[in-house]
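Handing you a structure now.
Of the protein chains in this complex, all but one are displayed in their positions.
Going by the order they are written in, the chains are A and B; count residues from 1 in each one.
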Amino acid sequence: MIAPAVFGIVVFTVIPAIQMVVWSFYDINQLNPAKTRFIGFGNYTRIFQSADFTRALVNTGVYTFWTVVVIMALAILLAVWLGTKRDKLSKFTQAAIFLPYIVSMVSIGLIFLQLMSPNYGLFNAILEAVGLPKSQWTQSSKTAMMSVILVAVWKAIGYYTIIIGGALQAVPTELYEAAALDNSGKVRTLLKITIPIISPQLFFVLIIMTIGSFKVFETIQIMTGGGPNNATSAAGGVVLLIIVGVLTFVYFRLLSRKVHYQ
Amino acid sequence: MYKKRQKVGKLISILIKIILCVIFLFPFAWMCSIALQTGVESSRAPITLIPAVPQWQNFVTAWKMAPFPLYLRNTLIIVAASAALQAAVMIPAAYAFARYEFKGRNLLFGLILIAFMIPVQVTFLPIYRMAGKLNLINTLWPQIIPHMTNAFGIFLLRQYFMQVPDELVEAAKLDNASDFKILRRIMLPMSKPAISSVMLLSVIGLWNDYFWPLMMTRSDEVRPLTIGIAALRDTEGNDSWNIIMAGNMILVLPLIVVYIFFSKYIINSFSYDGIK
Partner (left out) sequence: MASIEFQNVTKKFGDNTVISSMNLTIEDGSFTVLVGPSGCGKTTLLRMIAGIGPQTSGRVLVGGRDVTDIEPGKRGVAMVFQNYAIYPTMTVRENISFGLKNIHMPKETIDKRVKEACSKVGMMEYLDRKPSTLSGGQRQRIALARAIVKNPEVFLMDEPLSNLDAKLRVQMRVELIELHKKLKTTFVYVTHDQVEAMSMADTIVLMDGGRIQQMASPSVMYKDPDNLFTARFIGSPSMNIRRMDDSTSFGFRPEHASIGPEKEPNAWFTTTGTITAREMLGSETLYTIRDSAGNATVSVPEEHIYLFGSDGNRVRAEDAEYETLMEKVRQQH
């Protein structure tokens, strides 16, 4: 019964991943396969010397850090504030916040590209109207990262709000009642009771978000119009793989003791 | 005093909710507005909020810019076939992982979890070469078959199957039910919310996928909508936002329509991801 699933994983994920690791040690000659030769860490020294690659790496790191931090903080706040409310407006707001998550990055990229267009985009029109200086948004290296993070947060926050909201619903109401009787304020209840109880889900969200962040390539691709970078070749892919692995490991080491399981 | 403060608090809370709705819905309204503007309206300095005369022909123009019927057909085939394949692979696997003790079970499950963490950006190149060797580059197969194992779905569904009380399975065994029957009559009906959640996630992901088809295709014949829409920007350039947005609506609208009708259901099913 598991044979097809294992087949799919082995053939379409494990073998290709291994293949990439192997290739990363070779100098591959597409035109003349006979000239392909083993060069050890040659590719790695080459990409780490390339400014393009290191910049991409730093950018991905910065992007991942900020999206994870901002989304986590906002999603917890939104979930606590909205997730337990049952009135129509709250539910509609939740539905609205979630909507961007199901729309493709291609469409959202196009919409924001228009909104952020320096000359006839809406954002600059608004900035101008309230007397603030215009921004170059994605067109300038200074503001591009911020623009991309803004869009990523906007797109994904609804999803995480809902996951955390689902976790919150499992928290027994007696606990909040007990906390209220113990004179615990709102912030204290959030920090001392709510967050520790939903820590397994938060941990799960953290890992999913970090892994998801590395697909940022897609966002940048559509928003800056750049093609697949040469540096994201085999060696680059392997570096990506190692970073994801190391981060997950670090999370487990640092946080697993703080995660509360029932 | 206390009452007054409560009233003010409520008003602020309503205000924040309205602002949030605007922030998250306005870009889509904006897309619709631009899609109905003239080329001049969409690219001149004082921006146009509402088009003077709705330009419905923008959709026709966009539709004719590229072989959209072909793209749409490809998208539909890819989404339907991949989702069906995933369900057929995922359900028995999740059941086996949840219910059977067998040698190497934890090892294989660990393999699936690790694979779940490997981004497709790492694996596309060898798979593309594999498809090339099999002469499948100009078919839809490379966009369907590699999706066969939905690791996240197996993980989620296994969790759900494990929550079905042992008693029920034992009672069914005493009732002479075969494994297949236990799966079909007890496990599946009880896991409906989880299965629909996984399938919805999967369908949305497949419909929206851009990176994989971009990497797997070399001709319009086999490309899905996402690529076609993204390409509009290159063919149209930055001055024809009205046409680009009209094309964009072709991609977004089906999902939004589905969402309007099922938003409550979709949100509920997504909240099942926050598993313990």
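Please note the rule applied: contacts are C-beta pairs under 8 Å (C-beta built on N, C-alpha and C of every residue); 3 or more make two chains touch, one makes a residue touch a chain.
Since this is a predicted model, take the numbers as computed values, not measurements.
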- Which visible chains touch the chain that is not shown? B
- Decide which residue listed in B:K7, B:R105 or B:K173 touches the omitted chain of the complex. B:K173
- Among B:L70, B:I114, B:M190 or B:V258, which one is in touch with the chain left out? B:M190
- Message: In the complete complex, the non-displayed chain touches which residues of chain B?
- Response: 165, 167-168, 170-178, 181, 185-186, 189-190
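Following the convention adopted for this analysis, only the chains that are shown with their structure count from here on.
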- Mind checking the centre-to-centre distance between chain A and chain B? Centres are C-alpha means, answer in whole Å. 16
- Residues of chain B touching chain A in their complex? 14, 17-18, 20-21, 23-25, 27-28, 30-31, 34, 42-47, 88-90, 92-93, 95-97, 108, 111-112, 115, 117-127, 130, 145-146, 148-149, 151, 154, 204, 207-211, 215, 226, 229-230, 233-234, 238, 241, 244-245, 248, 251-252, 255-256, 259, 263-264, 266-267, 270-276
- Query: For chain A, which residues are in contact with chain B within the complex?
  - Reply: 1-2, 4-10, 12-17, 19-20, 23, 82, 89-100, 102-115, 117, 119-122, 125, 154, 158-159, 162-167, 169-170, 200-201, 204-205, 211, 214-215, 217-218, 221-222, 225, 228, 232-234, 237-238, 240-241, 244-245, 248, 262
